[in-house]
Structures are given as structure tokens and as C-alpha cells.
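A single protein chain has been removed from this complex, and every other one stays in its place.
What follows is chain A.
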Amino acid sequence: MLAFAVRRFLGLVLTLAVMSAAIFLIMDVLPGDPAAIQLGTSARPDTLAALRQSMGLDQPAVVRYLAWMVGMARGDFGTSFTYGVPVAGLIAERLAVTVPLALMAIAFSTLIALPLGVIAAARSGSAVDYGASLFAQVCVAVPNFWIGLLLILLFSTQLGWFPAGGFPGWSAGIGAGLKALLLPAIALALPQSAILARVTRSAVLDVLNEDFVATARAKGLTRRAALWRHVVPNALVPVVTILGLQFSFLIAGAVLVENVFVLPGLGRLAFQALAQRDLLVIRDVVLLFAGLVVVVNFLVDMAYLALDPRLRGRG
């Protein structure tokens, strides 16, 4: 089991190393000189050269790549071209929005999907099951930014209950912060919960047909007790797998949803940095996104071991 974990961890490190090189190469062939973009239509040859030098753009690519890696190892993420502030601080500010948003979205989608999926499976063929399936169909079909727009239309412009976007900052109070994140979290959660509910339903149905469930029932457990004590825990492995996979969709969705709700999160930072060719910010943010996905996959693998003792013997 330890060997499995170690092998997975080494794989994680290797993946990140390959990714950083790939990200750097892609950034380097992007059209658009960051210095020229910054100077815009007032660019003159002398100021452009001075700015390129101060941005370190006159160095060869290998030197810039190594400088990036060494800096990262030291915890120095570089300075944003556009804002002129350290990238680390910029990312930290944005994580304070995106992490709570993602956690809220995961919490909402799990809270909606798990009960819905379990109940739909337990009463398969009933009206509840059909209702749940219809809900899932609709939510899967509708993209999250569109749900976001509809939520803004109803709860912000019509009812005036929620801000139409923006983020007051946690300094304005936890209530105000959560209020600003509620609609975007729902917009992110609904499509996720639809998929999760379907997976939960089929996983629970599969387990319901297993022999050990019949044994448990034969030993006198009620249907409900058997369901929650034996079926649901055994159905969790595929559910956790999907949750892990959904994490990368969550990040992609966050870019769109943060733009719809004008939230100063990591997704929006990536979007703006790309438009401005703020190379250091894009590199760091993309690597961070990639790193998060890789780490979450690693954690999912570890969670299998915790959830299913049968897997511990392997590797």
C-alpha cells in the first residue's frame, strides 16, 4: 500500500515537471510581445527596448525557464507585468475567492446529488425516480454560465436580493462574502449535481443487487438500514471517482462563472492575464490549475484505499 502511494506521488511530481515545460513552451510561441502590449499605441523603439529589458524578455528562453523554476522553488512567483505586484500575492487574493466558491459548489452538488441519487435508486421506477432523472437531464444540458445569467436575471435584477456580481471582499464580513458567492456556487453546482446524482443512482442500484445485501436483509435488517449501512458505503467508490473527475470541470466552469458574475477569482485572473499576455501570471496560474487537478486525482486514489479495503492488498 505504501509502495502504491509512493509510486503515485512520484508520478505526480513528474507530471508537474512535464507540465511546467509544456506551459512554458506554449507561452513562448503565443503571438504578442508583452512589452509592446503594455505600451500600446504609445510605444516607441527606445521605451520598448527599456521595458523589455526590465521585464527580462531579452533573455534566452532556457534562462527564463530556469529562472522561473528556481523562483518557484524559492517561493518567488515573479511580478505581474500588468499590475506590477508580486504574482504570489495576486494568486493568494484570488484563491480567497475561488477556493470557497469551489468548496461551496462541491458541497451543494453533493448535498443535492447524494440524497437524490440514493432515493431514486431505492425507489427506481417510481415518480421520484423519473423526477430526479428529468432534473438531471435538464441540468446536464444547460451550461453553468447560462444558469448564472438566469439566476442574475431573477434574483439580482428582478428581486434585488443578491448583487448582480462582484465581490465585496472578506473584510466586508463573512455574510457579505458568502452572499456574493451563493449564486455563482449554485450555477456551478447544478450541472455537477446532475451528473453526480446519475452516477450515485446507478452505483446504488448495482450494489443493491449484490449478494451481501440480500444476506443483510435475510439477517433481519430493514430495507432502509441495509441501504444506508451497507449499500451506500459500497457505492461511494464510483461516486468519489466522479467527484475527482468533476474537479477539473469545476475549474473550467469557474473561469466562465467568475466572468459572468465578475468575481475576482483565479479563473478570471487567468482570463485577463491571457488577454494582456501577462506571461508570469498565466504560467503560474495554469501550473497551479494543473497542479490542483493532479493533486486531487492523487487524493482520489488515496481515498479509494480508505474506502475499499480490497484495494489495499494491491501494489
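One rule holds in what follows: a residue touches a chain if its C-beta (ideal position, glycine included) is under 8 Å from a C-beta of that chain, and two chains touch if they have at least 3 such contacts; residues count from 1.
Throughout what follows, contacts and distances are computed from a predicted model.
One chain of the complex is hidden; its UniProt record names it "ABC transporter substrate binding protein", one of "Cytochrome oxidase subunit IV", "Glutaconate CoA-transferase subunit A", "ABC transporter substrate binding protein" or "Fe-S-cluster-containing dehydrogenase component". Touch with the chain that is not drawn comes from one residue among A:Ile119, A:Ile152 or A:Leu292, which is A:Ile152. Where chain A meets the missing chain, the touching residues are 30-33, 36-44, 47, 50-51, 82-85, 90, 93-94, 149, 152-153, 156-167, 169, 175-176, 179, 182, 259-265, 268-269, 272, 275-277.
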